[in-house]
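The complex is shown incomplete by one protein chain, all other protein chains being positioned as in the whole.
By letter and in written order, the chains are A, B and C; residue numbering begins at 1 in each of them.
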């Protein structure tokens, strides 16, 4: 069902956990299936210095969460905002059709976290 | 499907053939399935001295034909007239439900042959 | 006593390789393909491979194949599924008088549901005319269903031409190919077939499994409701061993097709010629050339089919007949009657359907035994005198 890469990220997820003094946090619930993901960012000078996640969801949800943290680590916010759901799925060598919606979770949570950082910074 | 007795009468039918100077002949077609049977009688002093049959029909039709000739051989006409379809089927240790109509063929042909003898004698 | 099986149109033995792979999927790899775990994943894979094998035999795409419980279900699904899904477009269905009961009785059911069905006649060879199909089409026609090859007399219908006609008129074309698959070259695209029924146990595969080919885009609805198996068109836990067995049987059929056709045609013609030489007062039923490679169907005048079958059986030969006496019903074969045979002649029909396991020795034995049986039965027949 799942590719090797998905299973790898599912069994050994990267960057699980919380960042204590995160300056950006995003949480989304997947409207379709009810799963939940939270992303913590430590942004310094518009660069993502650290990122962590917590996910309540299926194998694909956990793997995409892990993958998205790997993809954005060290990237600028602009670069990170460009990461699409499809890009995450592709980086995992694809997801089963029924599981494509799961990749939304990860990208959406990331974008929410960046938005949170920007709005906090604005204050 | 068929009892041993049916198969015995089917494989070794008794009294197959024609009686050249039969004084009673009966032929019936089975309305249900289109099969045909002819019975030849040699009646002397109200007693069936000889009986033969010819049948175009299923295994049950042939077996009941054979059985009916055996049952009436040497009997008086009155006795023969009393032989029912059920009696023929019973003498064969029964027939499958779908084949019960076949036994009609034999008894009916016999009764037709007796009627033929009586009507001829009446003349 | 050695037994000779000449009833392959009724059913075939399961191929040894097929049985072997089925056994594996019964006891070792027994998972439910819908399950997430490894037991489920391995059977899901096997089911999809089998789907590809069946598709390959028909020149179809794998996602155009759906598994059912057999030919009857495929036929029912084709007719009812298309009829109900396209009711708004029209309510007229065209079929033939010589279809299998799975088609005919499904049509009768649809007539009760408000559909109109035209049952086309056939000629003395059981062949339907393309012209008749054409003339039967109305602006309410939504489906044409004509069997590929007749199960009783073996006649092969002009499928490609009917398919072409249907295509031009934008009417769906279904063919019941239960007897043809594995015995004829079939390419659904070349032959313009939209929907096709097949059954496992006629091609050395398992009983209780069949498939339906549905061209992409055909509007059809399911007749059975439940889980989401077979993309919801045919719910119910997949019969994995059956599916895997059917896949294997389809594979074998593809590989062996040419060889089977020439082997069967050879035996068939030997048998027909031998009977014609040795026995008088007979009639070959079905088209002389355009017939299934393994089908022999002959009426023997003055005798009745069941007693013929029983006598053959006593000699170790398994065959079948269109006689009323062998059928559940009390009428002789509707196919033989539609071809214009009288009740009596239809009654005396014998079908010998050959299979890949049959040999020339089988044919010779039959040719030795059959004349004796005929002589015996004819001597008992009241019809023979004249």
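Some points to look at:
Note that a contact is a pair of C-beta atoms (placed from the backbone, for glycine too) under 8 Å apart; a residue touches a chain by one contact, two chains touch by 3 or more.
The shown structure was predicted, so the numbers you read here are calculated from the model rather than taken from an experiment.
Contact with the chain that does not appear here is found for just one residue of C:65, C:102 or C:366, C:102. Residues 10-11, 13, 16-17, 27, 32-38, 54-62, 98, 101-102 of chain A touch the missing chain (whole complex, contact as defined above).
Residues of chain C in touch with the missing chain: 3, 5, 7, 10-14, 16, 18-19, 22-23, 26-28, 30-32, 34-40, 69-73, 75-76, 100-102, 105-106, 108-109, 199, 201, 206-209, 223-228, 235-242, 306, 309-310, 312-313, 317-321, 326, 328-329.
Assume only the chains that are shown with their structure count from here on.
Work out the mean CA point of chain A and of chain C, and you get 56 Å between them.
Between chain B and chain C, the centres computed from C-alpha atoms are 40 Å apart. Taken residue by residue, chain B touches two or more other chains at no position, since every residue touches fewer.
Residues of chain C found to touch two or more other chains are absent.
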